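All protein chains but one are shown at their positions in the complex.
Going in written order, the chains are labelled A and B, and every chain counts its residues from 1.
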Amino acid sequence: MSSFLTRRLATIVPTLLFVTMLIFGLQQLLPGDPAVVLAGEDRDPNVVAYLQQKLHLDQPLPIRYLYWLGGVLRGDLGESLRMQKPVTALIAEKLPVTLELAAIAIVIALVIGIPAGIVSAIAKGTAWDYAANAVALWGLSTPNFWLGIMMILLFSVSLGWLPASGYVSPFEDWRGNLAAMIMPAFVLGNAIAAVLMRHTRSAMLQVLSSDYVRTARAKGLDERVVVLKHALRNAMTPIITLGALELGTLLSGAVLTEQVFTIPGFGKLIVDAVFNRDYAVVQGVVLFTATAYIALNLLADIAYFLVNPRLRG
Amino acid sequence: MATLALEVLPREASPGRRAFVRLSRRRAAMAGLVVVVFFVALALLAPFVAPYDPLQTSWSAIRKAPSAAHWFGTDEIGRDVLSRVIYGARASLLAGLVSVCIALSFGVPIGLLAGYAGRWSDALISRMTDAMLATPFLILAIALAAFLGPSLTNAMIAIGISATPIFIRLTRAQVLSVKVEDYVEAARAVGNSHLRIAVRHILPNVVPPLIVQATLAIAAAVIAEASLSFLGLGQQPPAPSWGSMLNTAKNYVENAPWMAVWPGVSIFLLVLSFNLLGDGLRDALDPRHA
Partner (left out) sequence: MTITRLTRGFGAALGLAAVLASAPMQAQTLRFGLAEDPDVLDPTLARTFVGRIVFAALCDKLFDIDEKLAIVPQLAQSYAWSPDGKALTIKVRPGVTFHDGEKLDAAAVKFNIERHKTMAGSNRRGELALVTGVDVVDPMTARLNLSAPFSPLLAQLADRAGMMVSPKAAQAAGDKFGANPVCSGPFKFVERVAQDKIVLERYPGYWNKSQIFLEKVIYLPIVDATVRLANLKSGQLDFIERMAPSDVAALKTDSRFKISKITEIGYQGITMNVGKSELAKTNPIGRDPRVREAFELALDRDGIVQVVMEGEATVGNQWVAPDNPYYAKNVPIPKRDVARAKALLAEAGVPNPTVTLMTPTTSDAQKIAQVVQAMVKDAGFDVKIQSTEFATSLDLADKGQYEAYVLAWSGRADPDGNVYSFDACKQPLNYAGYCKQEIDDLLNKSRTAGDLAERKKAYDQIAAVVLKDRPIVYLFHRHWLWAYTAKLSGLRTIPDGLVRVQGLKFN
């Protein structure tokens, strides 16, 4: 176990380093002088010069990279030039919003995906199977921003049931918070529900046909007991690890969903930062997300390792 | 000696033919294939099928609701939406196919190299792939597209590059599992060169899961192009593309909903079909998953 752990940890550092190089390089190579963009409409040459100096734009690329990396190692992810706020503060502000959105989306995905997967596996080949598959495919095939716009049109504009945009902190008004989150979370959770449904289905199918379950059936146990107790429990493992890995999909989906519903989360932060050439923000947020992703992967691997005795040997 | 249950098909049928027969038995996948072919035909025959020039503006016919003259209505500067949807199929299909081709042409050789050569090149490639996968796909695509400039070609390159790590991983995994098979070891023992082994023995085994993944990746690439266009990167007006049509349409969702509905439905149908096809291929090429 410990050798497994050390091997995995040893791979993390170079990976993270590559992530920093990748995103830093991409950012800095974007055309357009960020100092000019940030200087605003008047393009005052004094301001442009001041910003160029502040961003170390007069230095060559590798030096700028080292400046930034040095800051990162000290816990300083730099400052958003557009909002004059440290990136770490921005992350602390926006992360809970996207996390809440992601959490509700995952709940919705679980509520839709797992039952659909179970039904599809048990009732394989019947109309229920096709229906469940249709739900899954619908989730995977609809562009989430289009779905978002259609939902706003229906639920906010036509029916007036839900707010079209914005965000209210759950501590201020939990009802308003849920009302604002339910549509974007559904849009986001849609695609993940589809993936979850498929994995549940294939995991269940595998388990259902295994000796283990045949034995339980042979013992004469009630079909529902067989399914729920044994098959589902065994099928959970790959589903759980999958959940951790879907973080990347969640964040990608969040980018567009937050744009459409105007939710001040991570996704919106990054997109605006790319268009405003607010380098520090993009670099800091991507590094943070990549680290979280890698950490989650590691945890998922460890969990899988621990749960599955066969791998331990 | 008991008669063994023979397969319905004669034994000489190649694995490809057998897979195709299995595929043809799945109705959903066939439906998907039909729709895909329909859209491809639409894209190729656009000049003959579209009722109007997709770029033809008309000041008097701005945002007209669907009617006999314009089945899908007109857009904000008077262009026929149906014609633009038909021509838009070209951009979306191109985006899907070219991005995946780019991803395949980079991903497969690199994955082969990583899986086959092993040790240092594998470690290096794997770390870089991990790094790319750790960066959220859309963010990477946005940064790349912003870097290259907003156009359909650059969006395809951006999506292709962002999708490459998936194929690297997939190829590498397949290579690793096939590498230790007896027939590969035998081929080595006989003295075949690495390249020959890679191409003749390993590659054919990598192909089936690659086909499946590629089909599903095309679906994802079509959505990715629409997403990039929605953000203003990707196919630029006046050239028609479903994604950029949605980007413009979102401003008129209330007074001209037909502008948003039809491109969205088209994306949905095309992506759905590729997904169905991909699923069918997965089941056909690997009966265990049926």
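As a working rule, a contact is a pair of C-beta atoms (placed from the backbone, for glycine too) under 8 Å apart; a residue touches a chain by one contact, two chains touch by 3 or more.
Keep in mind that what you see is a predicted model, and the values were worked out from it rather than measured.
> Among A:R82, A:K124 or A:R217, which residue is in contact with the omitted chain in the full complex?
Only one of A:R82, A:K124 or A:R217 touches the chain omitted from view, namely A:R82.
> Touching the hidden chain in the full complex, which residues of chain A are there? Just list them.
30-34, 36-47, 50-51, 54, 80, 82-85, 90, 93-94, 152, 156-157, 160, 163-167, 259-262, 264, 268-269, 272, 275-277
> Please identify, in ascending order, the residues of chain B that touch the omitted chain?
Output for chain B: 57, 59, 62-63, 76-78, 146, 149-151, 232-233, 236-238, 248, 250-255.
Assume only the chains that are shown with their structure count from here on.
> So, what's the distance in Å between the C-alpha centres of chain B and chain A?
Centre-to-centre distance between chain A and chain B: 22 Å.
> Along chain A, where are the residues that touch chain B in the complex?
Interface residues on chain A, with respect to chain B: 11, 14-19, 21-23, 26-27, 29-31, 130, 133, 137-138, 140-143, 145-146, 149-150, 152-153, 157, 202, 248-249, 251-253, 255-256, 259, 270-271, 274-275, 282, 286, 289-290, 293-294.
> In the complex of these two chains, what residues of chain B are touching chain A?
Chain B reaches chain A through residues 28, 123, 126-128, 130-140, 142-144, 146-147, 149, 219, 223, 226-227, 230-231, 243, 246, 250, 253-254, 257, 260, 264, 267-268, 271-272, 275-276, 289.
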